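Here the complex is missing one protein chain, while the rest keep their positions.
The block that comes next holds chain A.
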Amino acid sequence: MTTEGPSSSSSCNLAILDSLTDDSIRQIHDSYTGFCATTATLLTGAGDLSVGPEFIAHVHSLCHHGLHSLVRDHFLKSLEEIFEQNGASKFWRHFDAYTKFALLSKNQPPICESEVQEVLCKALEEISLEKQYQEKCLLMLSHALQSYKDQMSEGRHPSDAERSHLFSRYQLLVSSVLMASLPRHFPEILHWYFKGRLEELSTIMGGEFDDDESQDKDEMDLDEKSKISYRTGEMDIDECSHQGRFLENNKLVKNIGKVVRDLRSLGFTSMTEDAYSSAIFLLLKAKVHDLAGDDYRSSVLESIKGWIQAVPLQFFRALLAYLGDSVSYDSPSSGLKSPLASHPSSCYPGIDTPSQGLVRWQLRLEYFAYETLQDLRIAKLFEIIVDYPDSSPAIEDLKQCLEYTGQHSKLVESFISALQYRLLTAGASTNDILHQYVSTIKALRTIDPAGVFLEAVGEPIRDYLRGRKDTIKCIVTMLTDGTGGNPNVSGNAGDSLLEELNRDEESQENTGVDDDFITDDKQAWINAACWEPDPVEADPSKGSRNRRKVDILGMIVGIIGSKDQLVNEYRVMLAEKLLNKFDYDIDSEIRTLELLKIHFGESSMQKCEIMLNDLIDSKRTNSNIKATIAQTPLTGAEPGESAVSMDILDATIISSNFWPPIQDENLNVPEPVDNLLSDYAKRFNEIKTPRKLLWKKNLGTVKLELQFEDRAVQFTVAPVHAAIIMQFQDQTSWTSKNLAAAIGLPVDVLNRRINFWISKGILAESLGADSNDNVFTLMEGMVETNKNGGNSGSCEEILVGDDEGERSVASVEDQIRKEMTIYEKFIMGMLTNFGNMALDRIHNTLKMFCVADPPYDKSLQQLQSFLSGLVSEEKLELRDGMYFMKK
């Protein structure tokens, strides 16, 4: 012991050893032993400060010999030992019970949450008490040292540098002791503690948050009733209850604040912060999920923000206000002062202006909320877009979130994978894909008006649609939806592209104004000022945002590649529709055509226009012809048959050059009708010399009524069906051969066509003498009663749909096939010369050599489908992507 003193100070000044006398050595020794003893009593003696003066005297005497550092070191070392024994180990022992469950159930809240709270509070209280006591001792030492120094320097150094140095060392000591012995599950416990408390707080605050809204409503109601006198009274009550709740909150916050402060003073600052921030984020996440849910019909962003204001920020405000300046944990007074005494304002949170810390927290929380909501919405973006017009609030939310977080690429990636997985599969109908595509365009246009991300998202859909055969047909159906397309094909009403055409028309008018040369410098300056750079994700090869105006029709047409194909398909569809028209009412078609003309240009719609014009002309000619007949009945008509008036006949007269190829099929119409037709043609020839009519007897529609004994049934059928049934007028039973001959159809075609009447129960088929010469018989009085059994005598209108490809116009594929057959010889020749060729080589060779009449203008896909047709006809062979001649 004796050697310890001098040696420890030897580093300071060796010369001092020389000046040491025996006397002074003894004195030092005495003082030191006395100091050690008093230190021990002071530290272990619970609250007994009676040895204080003695302790101070010893310190002074040791200091007198220049042994400051020895005093300090020894004292701190003893403090550490004792703290380790009494404080830390005891503190940790409190939590031993939770080791297991904390490790086992990371995600499950402890069953005994309140117990954890209690234990934590108790443990903290205990250790704080211990610490406070030790700090008191430390204060005594520092006082002693200070007073000695003051004596020496006579008050020239009033600084408390000594003291703060001492305390910081002590603080370090405490936290290092605790950290060194930290059990692994402690952060977990803290986390659960804060979570529990915050949930409690949230329920209280949340109730208040909700109540506030309902209160507002109540007040409004009261306003309406103008019960002003009552209102003031109720307001008071409200105030009271408000106050009550507030106090409750305050108590809770104070409790938490106390725990936080204790933890901080023990050096757990960052761990505490981690614990409560993770708890808050957890809570916020749960809240966002709870609020957002699967309902896309309402915007949730505002209410989430409101909640952030109401609950977590309120909590932080209270907490920060409560902790006040003691945030800096190394302030030595923090443990000693009563928080209430030092910060009286803490009772009224919200009074002080938001501190920087609070603002930072708010930003953090909001960012987190935005991100959570964004992730939630992005994950469900597919569903959101499926019910797009209804889900626009959710889209709007997502837009705001993305503006804040800037994670657009996340959206693109996740949405594309959702598309691949859910939409672009063989099971989805082309129509659905197109509808989804349109909705996607509309929705993403809201999020990103520049269309940069739309470009990325649309790409896979477009690629996929290009591979589908019926894409063009579906698009055209969508375009003409409003004009009564096939109701089975057209999806939900309302998202037809027709309205898009309309809107497009308007927008084109607007852009017309925009594109005008800007003479006004001011306007130019304004335009320049609102320029914004493209988002960083923009593809530089796609041009600037000005050119990339989001145009739904343009994007749809972009799928197909060229508008010509679209126009062609539209023409076929229009022809089909016009040929099956009963009257000459084409107003809606004219409207659609006008809109399409605006979009695709007049010249490409020329043929369609002629088709419509034909209809208009036909109407005029038709009435004209009928008028002349009414005036001068044809001399050839026999008087008995004059009753078969021309009234029953209407004709659509077409300019066949401008219509798509029409399927011609021979048909012998019943004689009376045939007479009418030739009559009609004669009249036409008279009126419009030198033009004549060529009948297409298989086209058109016939309305007829079958009268049975007990009832009449109306049908609207194709001419061929009418011709068939009319044959049964005189003869109730026909063999198929005879019937076919009478009508002028091949037997197999007849057999197919006659199925219509069989399915209606009008005719019956039975085996004839010859195996392939069946007998058809008229059903007497309708065996089939389930159809119309109850209301006999009523008439029934049955519209016959086009079944089994019974179309009047050749489809586009057929046309292309027909056009391609010209090249068959070329291809065969090439393959005989070269042996084998790949698809694109054939394509290129054709392009190179077939320049003259008709030039080769087919696409690679068209060639491919033609070649695969040849393969299936066993003319060619396809091996490893090479085409061979079939041997």
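Note that a contact is a pair of C-beta atoms (placed from the backbone, for glycine too) under 8 Å apart; a residue touches a chain by one contact, two chains touch by 3 or more; residues count from 1.
By our rule, contacts and distances are computed from a predicted model.
**Student:** Can you pick, from "Nuclear pore complex protein NUP43", "F-actin-capping protein subunit beta", "Anaphase-promoting complex subunit 11" or "Very-long-chain (3R)-3-hydroxyacyl-CoA dehydratase", the UniProt name of the chain not shown?
**Tutor:** "Anaphase-promoting complex subunit 11"
**Student:** Just to verify: which one of A:182, A:693 or A:828 makes contact with the chain not shown?
**Tutor:** Touching the chain that is not displayed is residue A:693.
**Student:** Consider the whole complex, including the chain that is not shown, and state which of A:613, A:628, A:815 or A:862 touches that chain.
**Tutor:** Touches the omitted chain: A:613.
**Student:** Out of A:654, A:754, A:842 or A:870, which is the one that touches the chain we can't see?
**Tutor:** A:654
**Student:** Considering the entire assembly, which residues of chain A contact the chain that has been omitted?
**Tutor:** 579, 581-582, 606, 609-610, 613, 617, 641, 643-644, 647-659, 662, 670, 672-673, 676-677, 681, 684-685, 688-697, 699-709, 712, 714, 719, 722, 725-726, 729, 732, 778, 780-781, 793, 795, 808
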